[in-house]
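Only one protein chain is missing from this complex, and each of the others stays in its spot.
Note that the chains are named A and B in the order they appear, and that numbering of residues resets to 1 at the start of each chain.
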C-alpha cells in the first residue's frame, strides 16, 4: 500500500473514511493471515499507538481454539485451454475463505460440488467461508455457473493452511478516569464495503476524534479484530478487566451506506449504551429501524453473551443481513458513500458524547432558583415570556440527583447535546452540582 | 352404573372423555348426597387410587359450615288429573337443588312463586339451587310455564335434607419431588355437560396421563369436589400443605366445547400457572379469549382468595357465564364434543408440561460455544446458513441462569415444547447446565 494517507478533519469525515476504505478494499482479509496484518499496518500509520497483537494457532479461548493461519496467494479454475474462467486475482471473493490447497483436474460434475452462487442474485459473487472444516471451494456469479460446459477443469488453490498466528489491533486512549468506553470492529472480511470496511474506517475516525479531545472523562479502548474468534480470543484475555472497567461500548459494523439508521440492543437491552444509542437515533433519524437481540449477528453475540454481558449496543446504517448486497460482491464502494459514512460516524460520536456527558446533577437550592438576578430569566413577566427558558427550567426541575442528564433529556424531549448547553451556565453559577 | 369403562389412550382422549361424560350425565349430583358418591365411585374404577373423603354436616370450614346432606328421590308437579306436567324423572334440572320435601296442593298463583324459567330462552330448563336457605322450587321451560292454566296443582318433593356428609375425591400421584401440581375440578352439578362433566372427565384423563409418565419432576394432586363449599372444606383441611407445596395448578371447568379457548388469571395474574397457560394458548389458539380476575366464577375464587393465593390459573374452552347454554338444560352432550374435550385436554396437558419442563439453565462457557465441532452447526458459512440453527442459538444466548425456559420461549417466540427439543442435545453435550 503506497496510497497517501489523508489527514483527518471532522469537516470531511465522510471523505476521509471513504478514501481509507478505498485503500483497504483490495486487501484479502480473513480470520488470520497477511491480509489482516496488512490492514492493521495501514491503520497504524494513522493511529501510531495501535498495538498489533498475535496469538498462536492452537491457543484455547473459552470453548474455542485459535485456528491455523491461512495464506492465500493464488486460486483459479481454468478450462481445458488453460484460460482462467474463475480467478482470485480478479476478485478475492472468488475463493472460499480458508480453502485448503489443491491442484487437480476435475470434471464439471465434481467441480460443481465446490461451487457457490446465488440464484436470486445471478450477477453477484457470494461470500463463503469454511474456517473450521477443511474443504476448498469457489464462488461465482450464478449466471456464469449455469453457463459452464461439461468437460475437464483445472482447479488450483495456492494457499497455506498451517499453524501461525491470529492478529488483532488494540488502541487505548487514556481519559481522566479508568472507566472505559469500548469500541470494537472487525477486520476479517475480504473486499466488502459496508459489512467490513465501514467498521474499521469509522472506528479509525472515532479514534482520531477521541485522541483530539482536550478533555474526556473516560478512557477509550478500540479493538480491530477478526469477528467471532477474535472477540472470543480478546474476551478470554481481557474479560476481567473489561467487566470491571467498561461502562459503555459499541460494536461497529455496517455503518456506511445511506439508506437507514438501525439500532440493535444489548442482550438485556437497558444498558447505558442502549439508552445513548436510542436517544441519539431518535433525534437524528426518528424513523430508524429497531431490531431486537434476536436479530443479532456480529460480535455483540460474544460481548453480550451470558456471563460476559458487557454494556454494549449497536448502531448500524443498513444492518448486516437486512440489505440485499450483504455478503456479496455487490457490497462495494458505491453502496458505501461519504455521506453514509459521515452519518454513521456522527451517530456514534453523538452516542459516545452522550455517555461522556451523562451525569447526575442536583439543583443546589430548594424550590426554583431565582434566575432573574443571574441574568438567566426575563425580568418582565408577560404571557409567553418564560417560553424561551422553558428547556432550562425543565432541566432544573429534574436535576434531583437521581435522574441522569440522558434520562432528563429523554423526559424533556431535548437532545442531550442541547441539554449539555443548557446545563453549562447553571453549573458555572453553582446551581447544578454533579453527584458522584 | 354398569356401562363398560373404556380404556384410556392419548390417541383418542376426546372419545374417552366424551364416553365417560355420557356415562356420568344422568346422575343427579348436588353439593352432597348419593349423586356425588356415585360419580366418585365411577371415577374410582378408572383411578383406583382415588380416595373418597367424607366430612360431616355441621363441620366448620373457615367462614362456612358443611350443610346438611340432600337426597332427592322424586319430585313432580301434577295437574288435577294426576298427570305429571313437570317431572324430575324426565330431567333432573327440573328440581331446584336442595329443595326441601313437600307434598301439597296449591293453586297456580302460589305455584308460580316456586317456578323458575328463562323468558329469553323459552325452551331451556334453567339450573337453580338454594343451598343455604330452605325452600322448594321447580325449573321448567318458559314456554311451558306461560301455558299453565289456573287450577290446583299437586306438588311433591320426595327428598331428605338432614345431617349427613359432604364427599370429595382426592388422588395423589407421586413424582420425583414433593413439590406439587394441583388440579381441581368439581362434581356438584346435575346433568350439564360443559359446566360440569367436561371438568371431571378431562381431569380423569389428565390423571391417567400423569400416572403413565415414566418420569415426572412434580407430584400431582387431583381433587374432585363440590364447588365453593368443597374447595373451602378442602382448603380448610390442607391449606398449610398446599401453600408450601403447590408450585402450579389449574382449576378445570367448562373445558369441553369447540367454540373457544379462554384464559382466566390467578388473582395476582403472574404465577407460573398464568405464564404457562398464556404461553400455551398463545401458540395453540392465538385468538384465545383473555378474561380478568373480575370475570372469575369457579373455585379460583377460593384458591386465589387473599391469604390463600395458590398459584392457580384457569384454562377453559367457552367460559362459564360466557356461552348461552350455561346453567341450562341446553348445556348437554351435543354442545360438548370429543374434539372439544380433546382440545381442552391438550391445552391443559401442554400447560402442565410447560411447568414440568420449565427450569433455568446456564450456558457452560463464556461466549458462544463452538457448535461446529459438535456437529450442531453448519461448517460452511454462507448467507443464511445459520438460519436453521437460529432457534438453538437464541436459546443458548438467553440461558443465563436467570431466565427460565418458559420465559426464554416467550422471548424467542418458540413454543416451549420445541424449546425443550432444542435444549436436549445442548444439555447432553454439557453446554447447558440446570440451575437449582
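Simple rule for what comes next: a contact is a pair of C-beta atoms (placed from the backbone, for glycine too) under 8 Å apart; a residue touches a chain by one contact, two chains touch by 3 or more.
In this text the structure is predicted, and so the values were computed from the model without any measurement.
**Q** Which one, B:25, B:64 or B:417, makes contact with the chain that was left out?
**A** B:64
**Q** For the chain not shown, which residue from A:6, A:135 or A:362 touches it across the whole complex?
**A** Residue touching the absent chain, from the options given: A:362.
**Q** Looking beyond the chains shown, say which of B:76, B:263, B:326 or B:361 touches the absent one.
**A** B:326
**Q** Footprint of the hidden chain on subunit B, which residues?
**A** 62-64, 96, 116, 118, 126-133, 135, 137, 228, 231-232, 235-236, 239, 267, 293-294, 296, 301-302, 305-309, 321, 326-328
**Q** On subunit A, where is the contact patch with the chain that was removed from view?
**A** 362-363, 365-370, 372-373, 379-383, 394, 397-401, 411-413
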